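Every protein chain of the complex appears in place save one, which is left out.
For clarity, chains are labelled A and B in written order, and residue numbers in each chain start from 1.
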Amino acid sequence: MRNSKSERSGYLFILPWLLGLVLFTLGPMLFSLILSFSKWDIITGIKSIEWVGLDNFKQIFHDDMFYQSLKVTFIFALVSVPLYQIVALFTAMLLNMRSRGMHVFRLVYFMPSVIPAVATSMMWIMIFNPEYGVLNRALGWFGIQGPAWLQDPHYALGALVVMGIWSVGNTIIIYLSGLQGVPEDLYEAASLDGAGIFRRFVSVTLPMISPTIFFNLVMGIIGGFQYFTEAFVMTSGGPLNSTLFYNLYLYNKAFKDYEMGYASALSWILFIIILFFTLLVVRSSSMWVYYQGDEERD
Amino acid sequence: MKKWSTSLVMVMIAALILSACSSGGSSSSGGGSGEKVKLTFSVWGDVNAAADEVKLTEEFNKAHPNIEVKFEPIPSDGYGTKLTASLAAGQAPDVFLVGEGDYYKFVDKGVVEPLDDYLKKDTSFKLDIFQKDLIENMNIKGKQYYLPKDFNPLALWYNKRMFDEAKMEYPNDNWTWSDLTAAAKKLTKQEGGKFTQFGFNAGKWEYPIYTYLWDYGTDIANEDGTAAEGYMNGDKTVAAIEKYVAWSNGPDRVSPTPTDTQTMGGDSSMFMTDKLAMMVTGRWIKGDLDKSDVKYGSALIPKSEDGTRSSIIASAGWAVNAAGKHKQEAYELVKWLSGTEAQKLRSSNGAVLPATVKELDEVKAKEVNDKPVIEMMNFAKKPVTMRSGNGPIFVEQFTGALEKIMLNQSTVKEALDEAAKNVDSKIKK
Partner (left out) sequence: MNYSVKRWNLPRIVAFLLLLGGACIVLVPLLWTVAVSLKTPAEVFKDNFFPKVWKWANYANAVQAIPFFTFLKNTLTILIPVLIGTVFSSAVSAYGFARFNFKGKRALFLVLLATMMLPSQVTMIPMFLMFKELGWVDTFLPLIVPAFFGGGAFNIFLIRQFMRGIPKELDESAYVDGASRMQIFLRIMLPLSKPPLIAVAIFTFMGVWNDFQGPLIYLNSNEHYTLALGLSMFKGLYNVEWNMLMAATILIMLPVLITFFIAQKYFIEGISISSAVKG
């Protein structure tokens, strides 16, 4: 459908977003790009912005904390992105069963995502409590002596990963909505061909929900690299900087040290990193994402 | 096709206008009431604290027909972020509250207006109504930048029930640190290899550590906060820190480790549930303690064997925004908010101590638990954050080193040597 009329209506339909991009998004992005080449002690107001060229970037590459926060963030993203996807997809498939009472289960699994992240974090501080926490008590039943979780530099990051599993409700919902779009007759046809559960999953479910997987993967990458609130509330980056996430370090630079220029430079480095991984997924998508509606690539 | 897209745009515009009207309406200020000067002021705070400021605002507006003040409290969680953002945009309130840890920093950045000129012109208002140490606290580089809202000196708090049970005498004003250690040893109990109660909390919070260092004649920085070498890692500091961490280390410890403390819900919960007998902290702790059934008392923080005793006054000061448009009026407001009437109102229910001499003396005569707390003011010294713009660098490195030491990742000497080196190299930049 590529003719001039269709082109025009295409632009017309994305117009709301395009306008929003120009009006509300590009400006602040550009501003922060300029800031990344400047020094700005923010509490002194905009008149004190001062161009310093590449100084921020030069400093960043000699900054130990930069490398530490990068390491923490990469480990987290590498583990949590695939883990959360698998857990969420599996749970969504269970919740997609047709059965009485399933709506109650859906509600239960969705509940954690309704609680504000700050309240969730407070709750988990109690759960991870080495002595009184629910988690170590439960481990105790199996004869396992649980670690000090958030207070142990070897376990704190792992604890945050575990906690994240609890709140994958949003991802579950998106998978559920993707699963709803899989026509039932495809399963029936596969069943008639003698396909078992696993076979049906691989040859019907996976390709049909590949657009949803694509979506969740991209969003997972973006979210994983920008992990912030829980670490901010629960560990403030400790112990021994073992949970110093990139965005947490960036926030401290901007709002504790007031070095907004430096923080902006940090943010654009993160931008490039996320962009790189997203492009990797987008470029590979032609090989594994199947759209019923068209054969176009992303 | 065209018709549809036009109507789509129309719907969106209509919705936009609608939302603009519904919210815009309430924001437009009344106007028409002459040439009133409009001021805003902000505090961090919870629901309970805001009520007093609301009342003070109403009274101020009544007493000053030419000024209209609006009170805008900010949730404690977001105070730093919000104030920073509004200062960056030049939209900050005319008067705002600053904590003692930020006094120097805000002055250093030129964000806060010095009040000396206004005070000089004002014959009706004298600083000597305030507690001297407190005013001194708010005097930076020889100028008065802040006036007090409230304050919290550090003191020693003890759990009476635990002392009674051990048939021991309560801490008194002659205690040295050795007396405290001896008592703490008796109050620490183990059952089956597990600690069930601790005598004292030697935690990782830097304020009590500073007072301990001062008692033994040392500090983490030189007086003007320009050097760490020989201070943060000086022999006296290393020796004092070794003694300090020994309290919470090893099988003979008398203090919970930071991990233990977090495990048991923080030092105040441990204290309230009779698992901790003594701790050094600010008076704000009373708010928590009074809600529980714990029996507690307060005493002077112990002195060193040579008689040196130290404390820190945590305080909140009112500041006039240096970029504000109506600074004279803002000064009037600060005066009102820190004045005698305001102090009386806020301290009437015992939640905070009054900053004025006369009212403070009245409290001292009446309140047994507040007496040592108020006396601790006389021993107050300024931590490095209140002496230098480099303060945050010292604190960051020092607390980082402490964390390493307390998690047994490094010896005291090594960690402090490294921290001192880092501070000095960062300051040079």
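Here is the rule we use: a contact is a pair of C-beta atoms (placed from the backbone, for glycine too) under 8 Å apart; a residue touches a chain by one contact, two chains touch by 3 or more.
Worth saying up front: this structure is predicted, and the values here are computed from it rather than measured.
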item	value
Full-complex contact with the absent chain, from B:Lys82, B:Lys295 or B:Lys381	B:Lys82
Contact residue for the chain not shown (choose from A:Val52, A:Val79, A:Met93 or A:Leu206)	A:Met93
Sole contact to the chain not displayed, among A:Leu54, A:Ile86, A:Val134 or A:Val202	A:Val134
Those residues of chain B which, in the complete complex, touch the missing chain	1, 4-5, 8, 11-12, 15-16, 18-20, 22-24, 26-27, 40, 44-50, 70-78, 81-82, 85-86, 88-89, 91, 264-266, 268-269, 272-273, 282, 284-285, 287-288, 291-293
Sites on chain A contacted by the missing partner chain, in the whole complex	1-2, 6-7, 9-21, 23-25, 27-29, 31-32, 35, 42, 46, 91, 93-99, 103, 105-119, 122-124, 126-127, 132, 134, 166, 170, 173-174, 176-178, 180-188, 191, 197, 200, 208, 211-212, 214-215, 218-219, 222, 226, 228, 247, 250-251, 254-255, 260, 263-264, 267-268, 270-271, 274-275, 278-279, 282, 291-294, 296, 298
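Convention: only the chains that are shown with their structure count from here on.
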item	value
Chain B - residues contacting chain A, complex	1, 5, 12, 77, 80-81, 84, 87-90, 106, 109-111, 258-259, 262-265, 323, 392, 403-404, 407, 409
Residues on chain A engaged by chain B in the complex (per definition of touch)	9, 12, 16, 41-46, 118, 129-132, 148, 150-153, 238-240, 255-258, 260
